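To start, the structure under review is shown below, and the notes come after it.
Note that one protein chain of the assembly has been removed; the remaining protein chains are unaltered in position.
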Amino acid sequence: MQGIVGVFRELDATVDAVHALKKLRAGNIDIYTPAPRHELEGILTHRPSIVRLYTLIGGLAGATFGYWIPIWISDYWPLVVGGKPVPSWVPYTIISFELMVLIGSLATVAGLFITARVPRITMTVGYDERFSNANFGVWVECPPEKQAGVTETMKRHGATEVRGER
Amino acid sequence: MSENSTPSGVRRREFLKVLGAGGVATAAIGCSSDRVEKLIPYLNHPDETVPMVSNYYASTCRECSAGCGVLLETRDGRTFKLEGNPDHPLNRGALCARGQAAVQGLYNPDRYRSPMVRNRSGQLVAATWDQALKLMEQKLGEVQKGGRAGSTLFLNRHESGSFPAFLDEWLAANGMPAHLSVDPLADNAVIAANRQSYGVSWPWLAFSAARLIVSIGADFLDTWGANVPQQLEFADARARLADAPRFVYVGPRRSLTGCNADQWIACRPGSELAIANALLGKGSVNDAATASDVPVATLQALKTELTGARPALVLSGVAGSDAMELALAVNELNRQLGAVGTTVQPDRAITSFDGIATDADVIAAVEAMRAGQVPLLMIRGVNPVFTSPKAAAVVDALKKVPFKVSFSSYPDETSELCDLILPDHHAIESWGDAQPMANVIAVQQPGMAPVYDTRQTADVLITLAKANAGIAAKFAAPNYMRWLIDRYPGGTSAFTLALEKGVGTGAVAASTAPRRATAIPKTAAPIAQTAGDLFLVVYPSCSLGDGSGANKPWLQEFPDPVTKICWQSWVEINQQTAVKLGVDTGDILRVETAQGAVEAPAYVFMGIQKDTVAMAFGLGHTAYGRYAAGVGVNPGDVLPVGFDAKSGSFAWTATRAKVTKTGAYTPIVTTEGSARQHGRGIAQALTVRELADLAAGRVTEHAEAMPGMPNTEYLPGLRSPMAADAQGVVSSNIKHKEQGMYSPDHWSGMAKRRWAMTVDLARCTGCQACVTACYAENNIPTVAAPYQESHTAFLHGVAGGNILKGREMNWIRLERYWEGGEDGGDFEARFVPMLCQHCGNAPCEPVCPVYATYHSPDGLNVQVYNRCVGTRYCSNNCPYKVRYFNWFGYGEPARPQYAWPERLSWQLNPDVTVRGKGVMEKCSFCVQRIREAEHRAKAEGRELRPDEFTTSCAQACPSRAITFGDAADNDWTVAKLALDKRGYHVFQEQLNTFPAVVYLKKVNHPAPAAPAGV
Amino acid sequence: MATVTRPDEEVLRLGPNIPEANIQLPGVEKYEQVTREIQRTLYPTKLWFAGLSVAIICMLIGLGAWMWQVYMGLGVAGYSPPVMWGVYIVTFVFWVGIGHAGTLISAILYLFRAGFRTTIYRAAEAMTVFAIMTAGLFPILHLGRPWKFFWLIPYPNWRLIWPQFKSPLVWDVFAILTYLTVSSTFLYIGLLPDFAALRDAEPRPLRKHIYGVLSLGWRNSELEWRHFARAYLFLAAFSTPLVLSVHSTVSFDFAMADTPGWHATLFAPYFVAGAIFSGIGMVFTIIIPIRRWFHLKHYVTLNHLDAAAKLCLFTSLVVGTAYLTEFFIGWIGGNSMEQSYWWNRVFGQWWWAAWVMLTCNCVLPLTLFVQRLRRNTTWLFTLSIFINLGMWFERFVIFDPSLSHEFEPWQWTRYAPTYVDWAILLGSFGWFTMWFMLFIKNFPVVAISEVKEIVPPPLRTPHPVEGIEVTGMRLAFEPETPGERD
Partner (left out) sequence: MTKRRKRAVVPGLAALAVVAVVLSAYTGATQQPDTVIKDRGSWGYSAASSPQGRSPVQPIAFPHPTHVQTLGMNCLYCHFSANKSPDPGMPAVGTCMGCHLVIGPNRPAMNGRPARKSEGIATLQKYWAQKKPVPWVRIHHVPDYVNFAHMPHINAGVTCQTCHGQVQQMNRVYQYASLNMGWCINCHVGNVNPKWKARYDCSVCHY
């Protein structure tokens, strides 16, 4: 996997560069930014994140389990306490709710990890420490013959540094 | 363990301690022990015992002179519980708290393990029986050679039966005078008066025949006379409800007996005779009124009421300087009121008190010692150093005796001064008999082999006699048991027969030895003439008796039925007087007389006459073991040595005292929270009139109805709501309840049972025998002994610290609520036994996170100790507050709070788990007894018989107030009682808990003139 | 997410414009500055070591007391039946309550887009996690047999027996465990980008490595940010009902009982309000020293504190209303047991505790109506101490007077904690402080990446007044709120 990474100091410069690169159709583009910005939102893609699916499924599973286990246990060994019905759904709603939240949120995290490809052990190519501090970055994955064009475009839009990675 | 086998079977009680197999269950809950246990079989199997199955040996209780019949529940060689003997004419199956506690005397950790001899350096050191007996023989020989045998002394704890005769025979054979039979609790004046009036020492008192009972200081429910039979009779009388006798109590202090009275007339001490004479017509009412500080109208009303009521029953039990005169006056009064033969029955006399030496005799003997006339003193079972007033200087007198032999089982104040201790068996280890009534012999047999290396005194005497060639022939019997059998009317066969039931017919050999005639050493000055600003009344504690109960933790932790104070001495003082002195409850008072002073915290009490202070006798031991020593003070220290001139009985109330506030303070160790029920209807009562309305179907709105609460109709009986609940009909979701064992047609049939209890407050006298019975049956630990508090700084290592924190463990407790009396006038005491109500809708159950408490299909609210993790939520949610928590490792020998130091642990009931620390416990309706009965029925292939068994509290109750059984089955008594019109549930209207305990309202008998609704 | 901003003179003359709740940080101009200044706080100091060791000593004292209690039995604590729950449960509820403010600030205010949360939420969220960790200890150490606590957790066992799910205590187990898991996850997810930032900015190799591991290879790529925003939103959405439910569940421990003074439907909202109130108090106690010692005044500005103080005032009023409602219901309910209990609680045996509670929770916070006091850090700190005290007493007043004055007059009693209770209470503070101390010197106490969202990004072209045309999208200006002038 090889390509070009460009380091930008200014936000608007980055935005311009990305638009230009998209026109160039050099290859997959990825943007690095110290903080999420509206300006960069949806430049690359407009598909909404699918994390919410994990959340939904996890929450439903939790709620179901939360009802099932106490009811199963009550019927498994029926003992009367306080003259109340052996399985009574009202108190079990609380268990159900708590498990919905628990499993739902854990599923969300799992969703984030899976969709966002974390955790990853190795810093893959095309990353620069400055991206987490103050600078914006653009990574274009492209074959060697296109690298010249990409580099030129980035420089033109004010990249402070452009380097090829392989 | 005697080797010879005899027809009456000593050998069958020969045992080896069985570890594991039916051993004592003293495991910490929840952790299984890792040690390899051994299974130790018998060497030779005793014929009619079965392991883990109890044998019941009929015997006689020796805790007081009355001599009730007991059954010794014995299993695997351990006697662990005393129950009343139903065949015994005195107690008819009931047993008082002191009787219950006898096992704690048997296994008392402070008992003498072996004979003790005083060595050169003056220490008492352990010795073998051979050494001890040799010494004894030698001393006897010296005395006889010296020709001084005639002036030796033998003080013996009074007991009826053959032993006095045997003893006198032995003494006579040794050329010694007859023994003194001592009972500090005996009312010598009344006995003497009865002998004079009726020719018997204690006529049968038939309360139920009376229409009016007047007691002038006679505490027949506490310690006066044979209290168990008296209580049975009294309760039967009160159970006649509408036509029950009204009960008026006259006296300076409202004792437990007084608390059971419908009316209390507070008189000055010493004025009782005047009142009696006024009633008798010998004296004027006005004089009596002035003397006693009682309104003339009250006395007049009493007099008219008394003359109107035939037959009435008048009793007197005042230990004053004119006691016998008073007793005679009362007997005369009874004669005039036609009581003799109806309510006072000399022909059914109780003979237990025959032959008691007067207190004067004892003091005379002490004086003889002081004069140095006594070469040899033998003491068995009495403790004159403690029971006589300090002023009698018994200690100095004893020092004058060259050689003193004690047969005491415990190290007490007296035995510690003796030179030789030949420890006696406990009554449960001994043979003997008693003569409770004419033509009734009650046998006494051992329940088990001796716990320690002790010997029965009678056997020791026989051994000594055999050693003396001169008299050996007279005592040919190998041992005392044989001696008894030889003299038993009917011989061996009759004796063996009597052993079965515990009672036989006939009369035992009475002592023929001439009683020594003694002059009264010193007559007490009339109390009114003594110095001091307040009258001092000293009364024997109804739990500790003459102090002999003080080494039994059950009796120490047993709250005084009236004041609810335990592990502590206190001074009762009237609130008006308290205000005058600026005294509040807990302020330490100094009670000072010519003889000395004691200091104890004040207990402000409206049940005491306003010129009087009162103290209980029985505490303040300086020796007598870890439970007694140093607990409380002994009011005997301030009493003068004075007697009633006629009877020679000691005048307990003979002095006035100077009462001052020391400024120090100590909290009162009481189990009482608030003494008022704040209209919450816990202990409810009816007047006779309201009862009539109720019977006539006119429902009365009783005063205890909760203000602001829907006053729902009382639910009749238990079957409809309760058993139905166990079957799952009451609860909302029937479908689920019909599964499993809760379905009404479940094969186990369990859901058809509903264990329930009724408590008749009209019968209950608040004596608390049930409390001790529960301690005995359910292995309940005592929590407040001094040594149990020594390791927790904030409890200060003083007795009662844990009680102050409210940590007592009484599964059943007696709540005593005052009604009225805020204005300083007369008031009412209501007793209500509070125990787990085994609610059908128990609030404690749904909050337990681990099913440690749940509702069993037969209607029990079960507590599973080994499942409990100790969140204590159940107790928070229990409206009755009847759940108790193991704050310390009371059941763990390794902990400083261990409640059963060797060998008290032998008293533990093998059927009941000993709870470890950190678990909740509570009344189980004696589930172990239920299961045992069910197993027995199953083994015999039958259903449970109605009233086949009962709980420990119900069994012991001397008032027969508690009834237990299956409320879902009409054949059980409880099912009928539960439907009684007087019945009510506590808090049912407010909390809808459907308790399984039904209380039957108390019935009050207001004075004829008084308005309804006391 | 923020957008391009620039100063505007007119707004400066107005007073602080809190209601917009979009508080800017004038003292922070550049991204580099953020990373630098936050990373600067991660160097341990002598003072910090001193504080940490004090905390550890306190914790050890508590630990010793607990071991003594386990050996001897619960009797060494001051329980006097029927007061079966004492200092431990009081402290348990106290700490659970503390936790709630953290989640409120980090989750609920996030959903409400309340800007003033940005700089304080990290500290608050950490406080939540550690408070729950502390609270979680108490249900265990107040057990009679703590070594059996796992019986409250459903697990297959050879006894074939399970917990009793109708018991509020089992609900508690689920609520507390869920709360601990979710809030710590939320904290960690929020920390991910900051770990990445520190990983890249940290000079010290060991820490650099550790942050590297913790950052799970976070790369700040647009792909990650997109999912991150989603996940963060949903976690916040889950935490919000959780905050309300957990303390409601805790309140059920009491509301489900029949004890007078406990048995009230009011309890759930009442407890939640109280919890948030106490939590805000604790936030002040924590954040005010931190902003001072870590020189973060231009991050946590007076405006932030002002806004938080208003929240504090509001919750205080809610709590006060709840108290009055309780009294009123107790009176109008007409149940004499209830009435006698209330009288005993407010004017009888327990008057002192009740009045400590009322003073600290209802009277003193009224001062926050004055803006000058809201913006006076000294006063806020003092007040926060009073609030902590008052809220501890609130729980005490709710629990122990009720138990000591119940249905059965014969069992009315007193209650006095012993040295063991106090030692364990002290230990709990030691335990909490220890964790928090360790946190603030090893993790960024102010959220780096979230702060970067509200500082102006570096731009190449100066902006015309009406806005700019960079990306084809039109960016509106926003008025800046003036910050602290120091």
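Some observations on this one:
Which chain is which? They are A, B and C, in the order written, and residues in each are numbered from 1.
Simple rule for what comes next: contacts are C-beta pairs under 8 Å (C-beta built on N, C-alpha and C of every residue); 3 or more make two chains touch, one makes a residue touch a chain.
Remember, predicted model here, so these are calculated numbers, not experimental data.
Contact with the omitted chain, checked across C:Ile161, C:Ile210 or C:Leu317, is made by C:Ile161. For the chain missing from the display, the contacting residue among B:Pro41, B:Gly146 or B:Gly338 is B:Pro41, taking the whole complex into account. Touching the chain that is not shown, out of B:Ala519, B:Ala894 or B:Ala939: B:Ala939 (per the contact rule at the top).
Taking the complete complex into account, residues 155-161 of chain C touch the chain not shown. Although one chain is not drawn, its touching partners on chain B can still be listed: residues 16, 20-22, 25-27, 29-30, 32-45, 50-53, 741, 747-748, 750, 851, 854, 856-857, 860, 862, 864-867, 911-914, 924, 927-928, 931, 934-935, 938-939, 941.
Going forward, only the chains that are shown with their structure count from here on.
Distance between chain A and chain B, defined via averaged C-alpha coordinates, is recorded as 80 Å. Taking the mean of the C-alpha atoms as each chain's centre, chain B and chain C sit 59 Å apart. Inter-chain centre distance (chain A to chain C, centres taken as mean C-alpha positions): 28 Å. Shared interface positions of chain C, defined as residues touching 2 or more other chains, are 161-164, 166, 170. Within chain A, contacts with two or more other chains are made by residues 74, 81-82, 84, 88. Contact residues on chain C toward chain B in their complex (touch as defined above): 72-76, 78-82, 84-85, 142-145, 148-149, 151-152, 161-164, 166-170, 173, 253, 256-259, 333-337, 340, 403, 406-413, 418-419. Considering their complex, residues 74-75, 78-88 of chain A touch chain B. The touching residues of chain B, when paired with chain C in their complex, are 30, 672-674, 676-680, 682, 706-709, 791-794, 802, 804-807, 813, 815, 817, 834, 843, 846-851, 854, 867-873, 875-881, 884-889, 895, 897, 917-920, 987, 990-991.
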